[in-house]
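Of the protein chains in this complex, one is absent; all others appear in place.
Take a look at subunit A:
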């Protein structure tokens, strides 16, 4: 594996949601163009938006829902990874890995990608004193999947991926992303997603009790002071590969 590249950002960046999504896309592009084999980005929104895959735009009620959410102060933006609507705001820290995977190796699978992000995340939580962190689904959570980072079965980090062929060969570029609510009340963010659900005419509603914020599990934690350890764990695993 290559030595650390300039794209290995271990400091938390504060960006608008639009800038953050663009920065993630730029990391994936760097892998696809062969300019890098590993990128790491951590960013925290300076503003807020409800972020979802573009396919939601096809819903009949989407224009009205977009108008409703804008009036609530939550503009809708689109992202490149899969899943369903997720709120992005100052209470959320995003960590994104982008890396090159060789087809035919164990690393060219989506489960590997989720563990590549999620296992160091759970180890980091254990080092902070959280004894019941693991990967799994959180029924009732918005944008649920099989590979959330959970505390006590509640969703702390939502994860998603994007895969793209590396230009000129069969290798794949993987972007795997985690969004962690660090503080605030999860009920407020669940309420925004449920407001979208109602506005778009989807009867599914999500449950605040299926989510947890990091400072609920670790009251008084200064997240920014411990975040570098998470980023080191994610990067060091790459250096040792």
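Observations on the structure shown:
Convention: contacts are C-beta pairs under 8 Å (C-beta built on N, C-alpha and C of every residue); 3 or more make two chains touch, one makes a residue touch a chain; residues count from 1.
We take it that contacts and distances are computed from a predicted model.
Think of the chain that is not pictured: of "Multiple sugar transport system permease protein", "Fe(3+)-dicitrate ABC transporter substrate-binding protein FecB", "Tryptophan synthase alpha chain" or "Lipoyl domain-containing protein", UniProt labels it "Lipoyl domain-containing protein". The chain omitted from view is touched by exactly one of A:110, A:195 or A:218, namely A:110.
Mapped onto subunit A, the interface with the missing chain covers residues 53-55, 58, 80-83, 103-104, 108-111, 113, 143, 145-147, 159-165.
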